[in-house]
Structures are given as C-alpha cells and as structure tokens.
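Structure below; questions to follow.
With one protein chain withheld, the remaining protein chains of the complex are depicted in position.
Then we have chain A:
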Amino acid sequence: MNPSTFSRRTLLGLGAATAAATMLPGCSAKSGPMRVAWYGPDPVTKAINKALDAWKSNGGTDFAPESAPFDDYWDKLATQTSGNNAPDVLRMSMSYFSDYAGRGALKDLGSLGIDTSGLDPDVAGSGTADGKNFGIGQSSISYAMYVDEAAVKKAGGSVPKQGWTWDAFAEFAKDYSGSVQGTFGSSDQAGNFQLFEVFARQHGTEMFSDDGGKLTTSKDTIQEWFQYWADLRTAKAAPSQNVSGETTAIEKSLVATGKAPLQFGWVQQVTFYQPLVKSPLTVLPVPQDKAGDLKGQFIKALDLWCVSAASKHPEDAAKLIGFLLNDETAIKTIGILLGVPPSKKARDVVSAEADSAGARAIAYVEDIAGKVGPSPQPWPKGYGELLTGFGRIAENIGFGKATPASGATEFVELAGKTLGQ
C-alpha cells in the first residue's frame, strides 16, 4: 500500500471534520435549554431575572435568558424568527402581535394547559387571533398622564380630579409656562400615536376598521391633532422640536429635569419616572373632549407572553408562563413593571405596598375601569410602521418641513399603503 494514499485519506477525513465543524453551529441551534426573551429598560430586566431565579429554585427546568431594549429586541426577534431560531418563551408587544401571529410565527397555546383562570377575561382573550390563542396577556394597561402636583401648586395652578379637557389643558399649559421661567406646560406629544388613538376615539371612530385593513380616523381629525400641538409650540407652552428630540430618554425627559410638570405614557411607566421626580406623581386620565367623559380611553392587554412556533420545549415554556402569571414571588418581583397585573390576586399583592407609584397606577386603572370605552381590536399588521411614521411626520411638522394639513395627508397615504397588505 502506498503510504501517501493513507495520508490523503487522513486529510480527507480532516477536511470532512472541518466542514462539519463549520456547518454545525449554523444549523443546529435547536438543542440546549429553553430560551426566554423579553424587552424593557433595566428595572424590567432585573425584575424578570429575579422572577426566573424563583422559577429555578422552585424546581423549574433550565433556561437561558435574553433581554434587549425595545427597539433592538424587534430587530433581533425578526432575524431569529426568519432563521427558525426564535426564543421559546418571548415577550410580545401588541404593536407587533398581528405581524407575528398573522405570519405563523407563534404557537397556538390552546392545548398547552396554561392556568389563566385568575386572569381578567378581556386580558385573557387579548391574544386571540383567527380563533386561536397565540399569547397570554401579562398586564392590562391604559394610557395616562402623570402630574407633579406639587410643581403645579407652586406655580399657582390646580389639577382637576379627572384631568383636563383638551381646551382647558392648552390653557393650563400656557399659564404654567408663562408663570415659571424656563419651563413648558407639557412635553410635545404630537408624534405620540398611542395618545392620538384616544383623541381619535373621542372624535367618534375607532382608529382602524375591525379587520385592520383600513384607517377609519378621518384626515381632519389627524390635522386637528397636529394643529393642536403646533399651537402649543407656537405659544411656547410645549417645547420646540429640537428640544423634544433631545428629551426622549426617561432620564432626560422634561418632567425628570423639572422643566415640565407632567408626562404622558402607559400607566405602568409612572414607575420609571417616579424615581427621578421628588414629589409623588399623580396618575390621571388623559385630556378629554367633554369633561369627565373617558370613552376615548380603553383598558387592554399591551403585552403578551408567547411561545414561538419553532419551540422545541413547548411544555416547559407553557409551565414557565403559568409560573410568571400565578406564582406569588414572581408577581411580587415583577410588580407593575410590565403593566398593571392582569389578575385580582396579583393586584392585591402589589397594592399591599401602599402609596407606591405602583399602587397609584393600579388604583387609577381600577378607578377608570367602569368609565372607559370598549377596547379596540388588536392593532393591525403594519402597526409598527404606522407608529414610527406618525412620529416622523409630526417631527417634520415640528421642523416646519410640513404643515398639519400636508402631514395629515401624508399619514393617510402611508396608512393606505401599509394596511391590508
């Protein structure tokens, strides 16, 4: 036998081994422990990690956590999902739910036996699409404004119990910025698509048609909204666009730096702002069309726990979701960081810590529960694009590159292109 033949074979084997080694990591990421992914700022990540520790010490199976800020999370999840490599348990936002559920990226949880008996019915049902249950609501939320009452009183103003009407709010904002040097009555919310949804519903229509295929809000309503904030900017009651651009981060926000007495957001986000403001923030309904009429507002599940369609650990994933929803330690550590907890039991556990921002948020949601309008259909496919598009158009108006009228037209056109695809 020729010795060189042998060496060639060795080489061949070596080559094959190299090839296999190169290919392996790309193709078989399926094994290994169940992966749990979520988004949110630092407090959320810390809390969920603690809740997961509780899962482990209660004999739960092994897992690997993955967390990211909101924007990065979606880039990552989209890539992972298209590569058939999505995490097993994942936090899903209503903003993207239809995109994922409608494209078959989520598992039907119907047969996995997650205990949702304690959940509020509207939250439990919010992950349903095409008759299948693709997600379990992890919180119920509503839009709100958080007001630094001490600052308002110091400026000689007062805060109405049920918040302001839009007209009264504009007056208040002008008075406040006029009486306290270097401040604004409000941050500029022109680009806030979610606050706009409340405004749109106050004008008599849902934002989207029931099938999600069309924008039902009129162009006039959109124009009125953009004009409202443009007027506040002109009156210096709201900051100019370049100031707004630099104050989007929570720690740089006008309310945190004492340059405005209030902030808008989902109710649970008051707990992100509270540590940065000395006096307690009062949680109030957003401005109304008619005083005290909260029909424009709604309570719904914002975020869901989902299991990816590609999951190799569906049973464990389901157990973990059940644990996060029902275990007392998990409930306590998460508190209201993800939103107001979706079950009576959880709310009682969290409210026990009296006069925390969390307790105030829960009291707010329980207070308005009977007064708000019906919750809208799940946001349609393409919602994420409309959300950023609305903000971009508002920015163009703020910089004088568009008018409220042309901006409204542009948004209607964008919605026409994006929805119903």
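Methods note: contacts are C-beta pairs under 8 Å (C-beta built on N, C-alpha and C of every residue); 3 or more make two chains touch, one makes a residue touch a chain; residues count from 1.
The working rule: contacts and distances are computed from a predicted model.
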Report the protein name recorded by UniProt for the chain absent from the figure; options are "Aspartyl/glutamyl-tRNA(Asn/Gln) amidotransferase subunit C", "GntR family transcriptional regulator", "Sugar ABC transporter permease" or "ATP synthase subunit a".
-> "Sugar ABC transporter permease"
Per the whole complex, from A:Gln241, A:Gln297 or A:Asn326 the residue touching the absent chain is A:Gln241
With respect to the chain omitted from the figure, which of A:Pro43, A:Gly104 or A:Pro275 is a touching residue?
-> A:Gly104
Which residues does chain A use to touch the chain missing from this display?
-> 8, 11-12, 14-15, 18-19, 22-23, 26, 71, 74-75, 78-79, 81-82, 99-100, 103-105, 241-243, 245-246, 248, 382, 384-385, 388, 392, 395-396, 398-399, 401, 418
